[in-house]
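One chain of protein is taken out of this complex; the other chains stay put.
Then we have chain A:
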Amino acid sequence: MLVFAASDKGGTGRSVTSANLAYQRALTGDHVAYVDFDFGSPTAAAVFDVPGAMRGTEERGLHSYLEGETAEPVRIDVWRQTEHPLLRARPNQSGRLVLLPGDAGGGEFATGEEALERCVDLLLKLNTEFDVTFVDLSAGRSYAVDMVLAATAHPRMSNVPFRWLVFHRWTRQHVIAASGLVHGDHGIIGGGVLSGHDEDTLRAAVRFVRAAVPDPESAVWSQGSTAQATWMQARDEALRRLAAEHRIGDSVVLGIVPLEPILQWHEQLITEEDVLSTQIANKETLDALEEIARRLTDDTHWGRL
């Protein structure tokens, strides 16, 4: 299965959350690929802690591949090449976790017919090899979004299942923006239909992930005053109504990632050790990531609503 990770704005935690979902799937035994189509600001190498492995990928990353300058884009085996001490000891029974980085220093570029064919070649190849392939897309209606919409509508891809995750923060502006990215005049659904997708089928394959959501019930906020708590409750309810009005209400939410202090400081994978041994991460965060990772392939959370 292909999973496209999109967001309207930067700073939504799209990359860090989808990298964590990839990690969680690999822990359950799936073979997982993570494709960094975040042209312009590739961050995956930092999240997976493979900066050393990135040296020398200037010419053989995804940009070079799509532009026909290299036949095979570089692959980084995360378990083997990470500098994260905990990830190095590849957990027993875990699947492969492979990063396909963008070119260091490569920006957005115009796509053509041949780049599209090469994109289809790549996605098909990954789909025969990996159980789940995450594709991290640049924020907004980018070339990357257009390209994968066209690729998934390509006749050669008609048997390849795909799903979309749209990440947004839990604020008024982010809710409106995320809805616009999907449902707006020039949104993913509209653009997809122009590329040849069936509207209902595409709509059924899109779910939302609310990231960095403060939970009013959480202990983090228990020190606050009653007035603050009441205000937060009211805002939360108002946001839920707003989301529902914008067709991104609870029924199309795949999961909610709570506000996690360590992710505010550092884009990283959250391991069990971070929760259990060093206790720098919250258990709720890890639980939420595990649950979203599980729901990705649980059909009861997908389909037309």
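The rule we apply is simple: a residue touches a chain if its C-beta (ideal position, glycine included) is under 8 Å from a C-beta of that chain, and two chains touch if they have at least 3 such contacts; residues count from 1.
To be clear about the criterion, contacts and distances are computed from a predicted model.
Asks: Name the absent chain by its UniProt protein name; which of "Heme-NO-binding protein", "SCO2521 family protein", "Diguanylate cyclase (GGDEF)-like protein" or "Nopaline dehydrogenase" is it?
Replies: "SCO2521 family protein"
Asks: Check each of A:29, A:52 or A:196 against the chain that is not shown and name the one that touches it.
Replies: A:29
Asks: Just to verify: which one of A:21, A:119, A:160 or A:243 makes contact with the chain not shown?
Replies: Reading the full complex, the residue touching the unseen chain is A:160.
Asks: Check each of A:86, A:124 or A:280 against the chain that is not shown and name the one that touches it.
Replies: Checking each option in A:86, A:124 or A:280, the one touching the absent chain turns out to be A:124.
Asks: Residue-wise, where is chain A in contact with the chain that is not depicted?
Replies: Looking at chain A, the ones touching the missing chain are residues 29, 31, 59, 71-72, 77, 93, 95, 117, 121, 124-125, 127-131, 155-160.
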